[in-house]
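Removed from the display is one protein chain of the complex; every other protein chain stays in position.
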Amino acid sequence: MSSFGRMFRISTFGESHCRSVGVVVDGVPPRMALSADDIQVQLDRRRPGGNKLGTERNEADQVQVLSGIENGLTLGTPIGLMVNNKDQRPGDYGSMSQVPRPSHADYTYQMKYGIHASSGGGRSSARETIGRVAAGAIAEKYLLEQYGIEIVAWVSSVGDYDTDNVDMDTISRAEVDANDIRCPDVEAAEKMTAEIVAARAAKDSVGGVVSCVCRNLPAGLGEPVFDRLEAMLAHAMLSLPATKGFEIGSGFSGARMRGSVHNDPFVKKGERLGTTTNFSGGVQGGISNGEPVYFRVAFKPPATIGQAQKTVDFDGNDVELAAKGRHDPCVVPRAIPIVETMTALVLADLVMLQKMRE
Amino acid sequence: MSSFGRMFRISTFGESHCRSVGVVVDGVPPRMALSADDIQVQLDRRRPGGNKLGTERNEADQVQVLSGIENGLTLGTPIGLMVNNKDQRPGDYGSMSQVPRPSHADYTYQMKYGIHASSGGGRSSARETIGRVAAGAIAEKYLLEQYGIEIVAWVSSVGDYDTDNVDMDTISRAEVDANDIRCPDVEAAEKMTAEIVAARAAKDSVGGVVSCVCRNLPAGLGEPVFDRLEAMLAHAMLSLPATKGFEIGSGFSGARMRGSVHNDPFVKKGERLGTTTNFSGGVQGGISNGEPVYFRVAFKPPATIGQAQKTVDFDGNDVELAAKGRHDPCVVPRAIPIVETMTALVLADLVMLQKMRE
Amino acid sequence: MSSFGRMFRISTFGESHCRSVGVVVDGVPPRMALSADDIQVQLDRRRPGGNKLGTERNEADQVQVLSGIENGLTLGTPIGLMVNNKDQRPGDYGSMSQVPRPSHADYTYQMKYGIHASSGGGRSSARETIGRVAAGAIAEKYLLEQYGIEIVAWVSSVGDYDTDNVDMDTISRAEVDANDIRCPDVEAAEKMTAEIVAARAAKDSVGGVVSCVCRNLPAGLGEPVFDRLEAMLAHAMLSLPATKGFEIGSGFSGARMRGSVHNDPFVKKGERLGTTTNFSGGVQGGISNGEPVYFRVAFKPPATIGQAQKTVDFDGNDVELAAKGRHDPCVVPRAIPIVETMTALVLADLVMLQKMRE
Partner (left out) sequence: MSSFGRMFRISTFGESHCRSVGVVVDGVPPRMALSADDIQVQLDRRRPGGNKLGTERNEADQVQVLSGIENGLTLGTPIGLMVNNKDQRPGDYGSMSQVPRPSHADYTYQMKYGIHASSGGGRSSARETIGRVAAGAIAEKYLLEQYGIEIVAWVSSVGDYDTDNVDMDTISRAEVDANDIRCPDVEAAEKMTAEIVAARAAKDSVGGVVSCVCRNLPAGLGEPVFDRLEAMLAHAMLSLPATKGFEIGSGFSGARMRGSVHNDPFVKKGERLGTTTNFSGGVQGGISNGEPVYFRVAFKPPATIGQAQKTVDFDGNDVELAAKGRHDPCVVPRAIPIVETMTALVLADLVMLQKMRE
């Protein structure tokens, strides 16, 4: 259950306050050039505290390579990766242990396991995604080097502030990282930033949407019928903390359209067929058609807020709860590399599955 | 790849025009009362042609039980189920075999497999869902009898016509089936019906949204971290033909909210804790919390339309394509039992996984 | 649990007396020439009653292709295969339903499921292997056509009568099928036949051993560390009814040897390295080395015998049990195609897994 993927397969471990979090990555192709630095890049993009919008905890999050790489080359064997937790003890969270935080996982973990980590979010913590991101960096490198596949995510909304002014054919990670909010539309970025600052000032939090595009995918990826490309992406995205929705191509707006408009007519594009429009989002019948794959992921506002909330403890007694310490008022800027990671993990797996038919 | 579930596991087979479509259902608990009639009910609800809105082909779709049931009781062994295809030969589709239909799976299957079924949609056809629905009927019976779990889906939008006037606490299948469009809001249903009739008249098609609620789920279902309840539901729903989006609870609208509003405060409800609001959609940290689980699935307009479309054949030559025969102008009414089925398959699997911890 | 394989994956269904037994075969490569006749050949070799040694029931066992093949070519989609049971009702077995047959599965199925098929062996019956053999015929065809891989099994012992006089480099199925006992050593075959005839005359049964060789395997098959080639073969063979042991290469006799004798020195063989001896059985570190893979499988004497046996019924009351009707006194001649089938299923899966690395 803590594993994802069939052939390019990861198994993550670690809670928010245990000794280490990490991942075992199985199925990485052999003889691929790979170093800790390749992995650290995405971990650094994921790390909070690099800007005025995130939490201010300072977590170094240096990855340690335990196995599977020798002399800068992968051996084809499982790659063990680990990051030590700096904060291995309960801190500010202590007072909350008897009160399940509203819209957090404390109550459901307790109901499921009859126990829950005494501090922090346990496995539901964002720290669990460290293992994912470390593994995803390997998947990305493989996809880029072998197929030229590019995956770029950006913030397309925060609260009520949206942008649809991003060119999916050209957007790059450098452009996304140009500002802290990770929205390449500068005008929208300013409004989004103001919204996050306002939420923080109000000891509140705010939701947002991440968009993502994958370019240069070969046609033929996705496994009928249950493991369609969009099904795997939806599974991957909804496995991320705080996600509430996924849509690919036209998405929910496609449900309002007529077929005569929504259909993407074929046209000759060089040696292959392409389409003149791309409401499908690069996927037809669950299989990539060679056009860009793009999708959107909805993130709710973080559950942990400084405002006082009326709720009850595990015994049902009324309490008022207000989180102490600093908490992230909006997850979408930090979610960028995590959405890219899950995309890469899905694609690497599907690429390998398709190789069996060649 | 044609299998779904871990413990309650189905493997479907069959194309649109082969001899039979069906499913093997493994992991069904033993000693459960089960007959072909129990399964036929949902197949009949799925069957097209029962009303003025669907296609008019007459498909009997009588299920045959091949194994796994004896004297009206399940043996705990795999249950083989099969429905013969009436139309086992290419018909109206013949002229399209050299032209990949826009936004259909012809092109991508050809790119993936180097071959595609000579007629109809092959595995991407809606007929593939027969096996799913047959299996889902078993899952539903198990969930209802063992846990009292109720799953009800309805049409919540067609084109631009919506309803949010459905009481999720009480809505029943009988109310949903009261009209052909399967929307229990009579006023909205009329507008939706008119929209479908209009689309058909224009030799066009139209999209829509299906909503679904699950009541009486025990707390504790869903497997951290990759197989969260919402991740499994998203995977299941996006594995259905023509789907473009999934959202649970507040969904995309939750991304616009502040945490102080979105958080669901706990309150004592009898012996357990409940929440006063349910923006979470019954799921926290990927695990059910005992509140109703509800979600929405976006369906695009069907790709096969009678209107002439400009496109190209496999060789890139310009052609004009117009589908002959009768085609379903809107899939959402027929999608109701299919959405319920996939929900039941997800829940049955998660229920069995959770039993291991008891 | 009724599925086997990862990429070339089968799911079988059916009890001894239900309507049909069969299999869904997923992962078959597309565009492969395949007909019902290709499958029927191995089913006919498996069928009892073709000679004086087996049971005399006449089971036609004609395979029906339900899906996945069109115009003589595989589509890459799941292939559904089915054989109807002629005898769909309890017959001679009726009197045994309250008495668990010694060394049969009646008792353990009852303990596992709280129910067991009212007649015959249910899923533990040899009829379950029909689905496997049908699927295996496809795997064999793929391996032979794509890689030239040959799989040949033969009877190497019945009771105390053995042969080690079989040339593994040349032995063919035609030679094996030259006599009813399926032992290509004519002298040994006569003694084995006499032993089976004697066992039948004594209303008794007798065990035996099947040997198998796989030629022309490429080096590199087998997945470290848990899915080594020998581990997968052992799993496959011990999943067959009535098996008690598996050994590869030197097997148990290798445990008596010194390393200086057991080690297989490398030598140049054309373009590749080979070994001068083959105590390893073609596998080193769990991966094929290009030499022939050979192994042996022990089958116990069939549990159902005509002799009266003292035992107890489900309630613990003393009874004397004697099977009526005709029963197979020795399974090894019929086990030949079944051992070959399971071998082919293992190899097809490992071949496809290895293709991902190419």
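Labels for the chains are A, B and C, by order of writing; each one numbers its residues from 1.
Convention: a residue touches a chain if its C-beta (ideal position, glycine included) is under 8 Å from a C-beta of that chain, and two chains touch if they have at least 3 such contacts.
Just so you know, these numbers come straight off a predicted model, no measurement behind them.
Visitor: Which one, A:82, A:126, A:293 or A:312, makes contact with the chain that was left out?
Guide: Only one of A:82, A:126, A:293 or A:312 touches the chain omitted from view, namely A:82.
Visitor: Of the residues listed, C:18, C:214 or C:248, which one is in contact with the missing chain?
Guide: Missing-chain contact among the listed residues: C:248.
Visitor: Just checking the interface: what residues of chain A touch the absent partner chain?
Guide: Answer for chain A: residues 1-3, 9, 11-15, 18-22, 24, 26-27, 30-31, 64-71, 73, 75-80, 82, 112-118, 122-123 touch the chain left out.
Visitor: Residues of chain C in contact with the chain that isn't shown?
Guide: Those residues of chain C that touch the unshown chain are 1-4, 12, 100, 102-105, 107-109, 111-113, 121, 123-124, 128, 157, 159-160, 199, 202, 204-209, 219-228, 230-239, 241, 243-252, 254-260, 262-268, 273, 275, 279-281, 283-290, 296, 298-305, 307, 309-312, 314, 316, 353-354, 357.
Visitor: Across the whole complex, list the residues on chain B that are touched by the chain not included here.
Guide: Counting over the whole complex, chain B touches the hidden chain at residues 6-7, 27, 29-30, 76-77, 224, 352-353, 355-358.
Assume only the chains that are shown with their structure count from here on.
Visitor: So, what's the distance in Å between the C-alpha centres of chain C and chain B?
Guide: 39
Visitor: I'd like to verify one number: the distance from the centre of chain A to the centre of chain C, where each centre is the average of its C-alpha atoms, in whole angstrom.
Guide: Each chain's C-alpha centroid was found; their separation is 46 Å.
Visitor: Out of chain C, which residues touch more than one other chain, so two or more?
Guide: 27, 30, 76-77
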